[in-house]
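The full complex has more chains than appear here; those shown keep their coordinates.
So that you can tell them apart, the chains are marked A and B in the order they are listed, and the count of residues begins at 1 in each.
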Amino acid sequence: MKKIEAIIQPFKLEPVKEALHKLSVQGMTVTEVKGFGRQKGIREVYRGMEYQVDFLPKVKIEVVVPEEKAESITKAIIEHARTGRIGDGKIFVYPVAEVIRIRTGETGDGAV
Amino acid sequence: MNSGDTAFVLACAALVLLMTPGLALFYGGMVRSKNILNTLMQTYIIIALVGVQWAVFGYSLAFGPDTGAGLIGNLSYFGLQGVGPEPFATYSETIPHQAFMVFQAMFAIITPALIVGAWVERFKFSTFLVFILLWATLVYDPVAHWVWGDGGWLKDFGALDFAGGTVVHINAGIAAFAAALIIGRRQGYGSEAMIPHNLPMTVLGAGILWFGWFGFNAGSALAADGLATIAFVNTHFATCGAALGWMAVEWLVRGKPTMLGVASGAVAGLVAITPAAGFVGPMSAIIIGVLAGVFCYLAVLAKPKMGYDDSLDVVGVHMVGGIWGALATGLFASKAVNDAGADGLFFGNPALLGIQVVAVLVTMVYSFVISLILFKVLDATMGLRVESEEEVAGLDISAHQETGYSL
């Protein structure tokens, strides 16, 4: 099993979700995060005081999948999250030691 | 001059001013959080912009001496010259002329602010400012003159509009329709979820509107008397009826009553009773209200099928509610309630309904055509919409470099 973690632009969540759904990914977990990167931040102004906000809103998608599906899923994410502009984000893949479904106690591929 | 009447009209003017911040909340709660400040900003800056316009020449166009054909006032009140602290008997013998003027200023302000709901989340701010100034001058001021101005042709024609169903709500509602048609839909409309970001804010806005509307309707009597009381009472009970009406029909159609529905119903009732407030009895007011809730809910339901994106349902609530109110005045008005008015269809006088229909149609055609022309010209010159990325990022950041919340 692998965990695929993608940091993407918030407005790309819907299309990525749809794409993964089509690849019959049955579950995923999403977190609102703030990203710091090459993409330049936002300038905000309050009563003439200027602040540079470096952390931009991003969305983190986590999906744990069987090894063999990892590549196709990664590809799908890239395809649907890309705009081609700086700030599109990253995909990180991690090893997973174990997976359990709480409701049934199932483990391994059957659990996701 | 009468101190009770003056106290009343000034208090009512303050109440009507408060309606615009109330409207800002009502609308603001329904947009997405990335556009909250832009929505509030549009509403607030209209107070300032139309306020100054009114003082400089708007009041003169609307309520100045008629130029002759009943179409517009002349500029003799330019810069409020001659509009002083003494009463001006043409409009009221018991309150200062300036009190009448400033009470009317609040109406001139809230009317264009109502349109904002149609185009939020995508309208370019600089173009918006120009549009508002032109619309206030070319649409609101003349129509106000027709219906309320001394020598205005619709007034003389016999149309009844107690507190502005035609001038305010139909007028703004049809302009909103033009806006939705020309400006086009928000990106993602129909596919993405566009969920109100803060419904308690909307609900508070509805509460403030209800409160302020007492000033709007009862204040239109321009005196603290029996007529003002009648208008106050009708305003309250129609609104109660409309909240119940919307809730009931939504419960039937969708299976659940909603808070947004009750808030929307209340506003629909306030709109619908506006033209009738000083002409009908309280039981008629309840009926007008209940049906306003039903009709506006159905109008709102129909919108997605029609394909235009009137973001916050200005058409469904203000235009439909306003038309219903104008027609209902033609049905339920009674001289027994107010002998300065007229009897409606249900009190034996079908003619009034015809007059009301004419007044409605004339306003709709005029406002729609001028609004359309304004939008077309501004589209060709300044551009109506923000850039696509600006819309995605939200107008708070892209147009104002601010964010609403940092909780």
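The rule we apply is simple: a contact is a pair of C-beta atoms (placed from the backbone, for glycine too) under 8 Å apart; a residue touches a chain by one contact, two chains touch by 3 or more.
Note that the structure is predicted; figures quoted are calculated from it, not measured.
The formula for the complete complex in this structure file, using the labels of the chains on display, is A x3, B x3.
One rule holds for everything that comes next: only the chains that are shown with their structure count from here on.
We define each chain's centre as the mean of its Cα atoms; on that basis chain A and chain B are separated by 45 Å. Interface residues of chain A facing chain B in the complex, by the touch rule stated above, are 11, 14, 42-46. Residues of chain B touching chain A in their complex: 191-192, 392, 397, 401-403.
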